[in-house]
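Below is a slice of the complex: some chains, not all, each in place.
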Amino acid sequence: MAKTLRVGMIGYGFMGKAHSNAWRQAPRFFPLKAHVAMHTICGRQAAAVQAIRAHLGWENASHDWLEVVESPLIDIVDIATPNDSHAEIAIAAARAGKHVLCEKPLALNVKQAQAMLAAAQKNKVVHMVCHNYRRVPAIALAKRFIGEGAIGEIQHFRARYAQDWLVDPDYPMKWRLDKNTSGSGAHGDINVHIIDLARYLVGEFKEVCGLMHTFVKERPLTAPTSKLQSPAAKAAEKKGKVTVDDAALFIGRFANGALASLEATRCAAGRKNQLTLEINGTKGSLSFDLEDLNRLKFHEVCGLADRQGFRDILVTHPDGAHPYVNHYWRNSNSLGYEHTFLHTMADFVNACIEGKPVHPTFEDGLKNQQVLEAVELSVKKGQWAKV
Amino acid sequence: MAKTLRVGMIGYGFMGKAHSNAWRQAPRFFPLKAHVAMHTICGRQAAAVQAIRAHLGWENASHDWLEVVESPLIDIVDIATPNDSHAEIAIAAARAGKHVLCEKPLALNVKQAQAMLAAAQKNKVVHMVCHNYRRVPAIALAKRFIGEGAIGEIQHFRARYAQDWLVDPDYPMKWRLDKNTSGSGAHGDINVHIIDLARYLVGEFKEVCGLMHTFVKERPLTAPTSKLQSPAAKAAEKKGKVTVDDAALFIGRFANGALASLEATRCAAGRKNQLTLEINGTKGSLSFDLEDLNRLKFHEVCGLADRQGFRDILVTHPDGAHPYVNHYWRNSNSLGYEHTFLHTMADFVNACIEGKPVHPTFEDGLKNQQVLEAVELSVKKGQWAKV
């Protein structure tokens, strides 16, 4: 445990907050193979970064990402910026020989992702995409079950990521709704999560066919000051054009023959952040719901016919039978969203010391991007697309 | 299958409708050991009984229960009248050598129940109380599991029967709310159901200590004609005194050492007809909810630690693994409330032919009554009472 890894984090918004928390907390719970020093937080607005530095637990603040990335005092570069800067920062970091952890989605497109992967490989750094849901304990347990053959050969994968913040037509324009700044809508933002889980749990996609739709094509540039706005005022408000999808669905086939159905939407009234999935195999099934994340449902085709049924596994076994949880609290106490980041950082740190790959690598990020693009191509052409 | 059993049913209200349906339908689904003839329906209002006779499927109507009970043309007497006439009819029927099926609760009190049992035993007739919930397939499966030792020795039984029709203080007086006509309130009406299930699934009670309460002590004699009644009109409306319990709770010990907690209430807002129970044993647990009656939840303490969890058993296995259901529809289709009566009638008919006892017998009815009275005694004295 002698070694110390010094982290430089680029970005200080919502994801910066979540990553900072994980960097602070991971060493408190997990027996890491290195000390972690939260060396520098970096963002464009020097004053804002400085103002939040101590609160988030960092030793230094910077507004020059390149300086951080190239600093000999930094071992790990953690990229928590908006998507359009991932590639540039990651490539520079890899070239500087730094291990790189990058928020999802890895890049704006396949080309960027390829360049990022190439840079990481060429410079032999450890590279990881922060797809935190892989390390929800219930998902990690699902992966273990599948690996042990508990559900046999997979035949169906079905997932849906449903939110509802765009149901309201008065929700105003944001950079996330502009294709130039965001790349895509629900597709790149949340479909990518379930694409990553599909690849993690089932394997590579072979071909896909999709559908993307924008329900509300124009939105007010600013949020209405009141719900009781007069019709005249409403008519006079300035509108911006929404250029990304509100919803993206696709069906597909995996290389191993399993069938896929995925859906991402920001227009499912009442679904706040619901990622559900079900996997059916020749020997059993698994199902999961992110809104009840401490649970995994498992059906096993065996035993007495009168006892068959989905088991409701509370993935918080006090004696360490379940992944990650024994590092926290006894008595099967619940974990939440933030802990998935702790697990990510913990595994990443250990991989940096061991010099071993740690999933999801940039190669995973690239493959996710290839699936995203294949779906987009299929939508454009109205037919199936190979991945 | 040569023999025919001719049924005379006394009573034609809600329970008469449910029993008639069961007599009509049981032979359509179950391979009974006798033909069933729906010979006579009987009630005090001659015209009303005659008017409903054919609709409910009966050959004859009568307004003289004694004549029916003593008729040589009747083999089975089915008692679906209000509680205060159960004893008289059942005793007369037994004396006339008729097999007797009696609605629950068996009697108004222990003394009546004893006389009924004595008459049935002396005259060697088959006797059964219609506690239909014993034959919900999920409950019958729970009984089987317990018999097979699947949950080991029972340590806890916990049940609650919750309804909400008395939450509204404007709900008017009815005979059910008058002790003279009904005996008791939630206690005798619905606590008796979970007492019967407790005895069926766990065993005899040893001692109990209870609590009974009436939240709304006076009710309008007639339902208000409008929710918008003026305060003056409201003040002027005639009230009647509620003389039975709205809720009855008790804790207790079974003879085998298990602990009990039971609750019956008609004041649980939003709970329409919810009978829930959970049983914990040294090797597993079972739980059930009547509002989702095709399911039994089962936990087994064994196997791999990471796979432990309550199983959600859909008790509609298409290949006959579950009790009763294979006589209905393929494809695991759902059953409902009425089918519990078909199962009761089917088992009763077969027992009549075989001359064997069929649970719950009048002895069970008597023991249920003894538990009810022990709880009432404990309430009166403010201390524990032996059963």
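For reference, chains read A and B in written order, and residue numbers begin at 1 within each chain.
To be clear about the criterion, a contact is a pair of C-beta atoms (placed from the backbone, for glycine too) under 8 Å apart; a residue touches a chain by one contact, two chains touch by 3 or more.
Treat the numbers as computed from the prediction; the structure is a model and nothing was measured.
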{"item": "2 chains shown - copies of the sequence in the complete complex", "value": "4"}
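In this section, only the chains that are shown with their structure count from here on.
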{"item": "Inter-chain centre distance, subunit A versus subunit B - centres from mean C-alpha coordinates, in Å", "value": "53"}
{"item": "Footprint of subunit A on subunit B - complex, ascending", "value": "141, 144, 297-298, 300, 304-314, 317, 319, 321-322"}
